[in-house]
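Missing here is one protein chain; the remaining ones are kept as they sit in the complex.
For clarity, chains are labelled A and B in written order, and residue numbers in each chain start from 1.
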Amino acid sequence: MTMITRSALFRWLDEMAEELPLIAPSYVEGILLYRQVSKSSEVAMARERPVLSPKEVFFPSTEVLFTINKNGDKLRLNETLPVKEQVVFGVKACDARGLSSLDAMFIDTAPADPYYAAQRKLTTVIGMKCKEMGETCFCTELGLSPDDPSGVDISLAEFEEGFDVQVMTQKGLDLLNRYLQDGADFYIDRSPLSGCTDATQPTRVVLPEAKTFPLLFEDAMWDEVAERCLSCRICAYACPTCRCFDIRDEELPASAGERRFERIRCWDSCTRNAYRRTAGGHDPRAGKGERLRNRIYCKYYYFPRRYGQLSCTGCGRCIDLCPVNIDITEILRRIVEVRQFP
Amino acid sequence: MTISAEIQAKAAEWLTSGDVACVVGYERGTHGRTRPAFIYQGEDVARLIFDKTCTHNLTTYLPQLFNDGSLMKATHKLAPDASIAIITKPCDIRAINVLIGENQVSRERLKVIGVVCEGILDGAGKRAFVECEPIYTYQRRCRSCSERVPLVYDFLIGESVSPELVQEEENLRGIQDLTTSERAKYWLAQFDRCIRCYACRQVCPLCNCPACLYERDDSLWVGMGFGVDEKRTFHLGRAFHLAGRCVGCDECERVCPMGLPISLLNRRLAQEIETMFGYRPGIKPAFSPLTSILQQEQGIP
Partner (left out) sequence: MMNKIITDENPMVPFLGKLKYVRDLGNEIKLLGVELMDGGALAFSEYHPGQFAFVSAFGVGEAPFGIASTPARSGILEFAIQRLGTVTTELHRLGQGDVVGIRGPMGNCFPMHDFAGKNIILLGGGIGGAPLRPVIHTILDNRKDYGHFTILWAARHPSLLIFTDEYEEWRSSPDCELHLTVDHPDQTWDHNVGLITELLAKVAPSPHNAVTITCGPPVMIYYVNQVLNKLGFQPEQNFVTLEARMHCGIGKCGRCNLGDKLICVDGPVFKMTEVGQFLESYL
């Protein structure tokens, strides 16, 4: 395998951080998050996945779509598309799969979302293979594997001696060539690549057949499993594939005689109260059970039917973070059970 | 009889006799985590447990159960006069007093199973606990807890705590010793990584406004974006709305995915309220003095 030394990697990270935004897992007051770093020492080479997924790099929690300038009866709109080249480092297989799931909806289905598409084009993604699975991880149950290199531009795997480098795309090769010297930085190791050595059993997940979902739409189980739900937004915000957003105009400071606004879009979550409430007051998902049902159905039934991929990568963040232990794998098992023993 | 067995027996008794329509308690969930449970039939009471992992403040479900059927659309629709039993720790019970004082909960329709509490473990709700593992630590709120026996109950479980249990000094991380400008600098820096998931607000029993000031569709008071200004406004504003009402259960801080010191802020304000008014929320049903005392001469509730 082609490997680079540890020092070569850190030098590479330092050089990148000097020239363009480098976003990598980093500890912020003890919480592991993707953050822009200014040097390699700020990058956390952690086994765990960051609390939030890297989707926020491409689909920010708040994004300006355009600005509005009002001067008397003159109105001008200025589109604010992403323009900066950047690199994201340390992306795990589950999060890379999340990006490809978002790609299927944002880009591959017309019309392409120009903001997300621009950010994807401008960003090179460096992945890091997992050596072990977390307690709540279940990517393997969804046909993924922790050392799957697909979905990133360069896939790294950490070893004692250094990092195995697997170039996946031309974009990745271009980035590599920009910063690393053949010979000086690379070496070939003759030992075979050992993948994920983890022996932990992931949570067993049986994906219900598609035909099960319509049959269980009216089932009483939804109100029951959602009873303890707090209707917060943690699961949707932490999820690498959730992408619901809200849009609104908000005022900016302006000089005299002028008014300025920005049209922003922000993360939203179908689990929250009033998510679907119209101005007229109609609220088709007033109940928590209806909202939780929609979340599950969207991930495992609606999204795959429309875009050909699950809207779940088995990363396990929702299970980790839910304050009341609403466990998506438990719900899937329950669906299969209810179907078998109605 | 273990505490869990006592709870199960009482729950079964009340459910089968029809004294209550629902028992709100705790059960063991997946990955060894404890979670809230809603029991409607006598045959399900075996799910109920109580131990040092029961961190949730279940009183947060009471306003939903009592007031707004749409939020709670339970499998067993509660009759308008149905009674609800709740398993509570002494800290949670103080929240019940605040809710009663603010007319959010009907005391007559509530049957409180109060449990004498030695403390809840750090990490409860987020992980499994193994009995043979080394000593775990209690949560910060428990280490400085001053009433381990419930103030209100219809049925009491447990008698007293072990005499070795020490009450630590309230730990406010030295905040109170900072100067005003140092404190401002500290607090203004705390909310940058907030993601407005509102878990803190949703888990809190006292945050029960049908429409939150900070989440209006017209952005009247605060914008929709995840900017620093919006997030400071939300957290600092919410802390003021809770001043004199928050009972310090610390659940807001436990549920925060970003590790924000939310409860620290609430406790800091609680300290101020106690100094100014000699008042601790939840000792009896009452309104916060911040919202009810208009003249200097008025007495403290």
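One rule holds for everything that comes next: a contact is a pair of C-beta atoms (placed from the backbone, for glycine too) under 8 Å apart; a residue touches a chain by one contact, two chains touch by 3 or more.
Model, not experiment: these values are computed from the prediction.
Across A:D14, A:E42, A:E135 or A:D249, the single residue that touches the chain missing here is A:D249. Taking the whole complex into account, subunit A touches the unshown chain at residues 65-66, 68, 70, 73, 75, 77, 79, 81, 105-106, 109-111, 113-115, 214, 217, 243-249, 251, 259, 261, 263, 265, 268, 270, 275-280, 282, 284-285, 290, 294, 297-298, 301-303, 305-306. Those residues of subunit B that touch the chain absent from the view are 217-218.
Definition applied: only the chains that are shown with their structure count from here on.
Put simply, the C-alpha centre of subunit A and that of subunit B have 32 angstrom between them.
Of all residues in subunit B, those touching subunit A in their complex are 29-31, 33-38, 56, 60-61, 70-75, 125-126, 193, 195-199, 201-203, 217, 219, 223-227, 251, 254-255, 257-259.
Put simply, subunit A touches subunit B in their complex at residues 28-31, 33, 51-52, 61-62, 135-136, 203, 220, 223-224, 227-228, 230-234, 237-238, 246, 248, 250, 264, 266-267, 272-273, 279, 283, 286-290, 319-321, 323-325, 327, 329-330.
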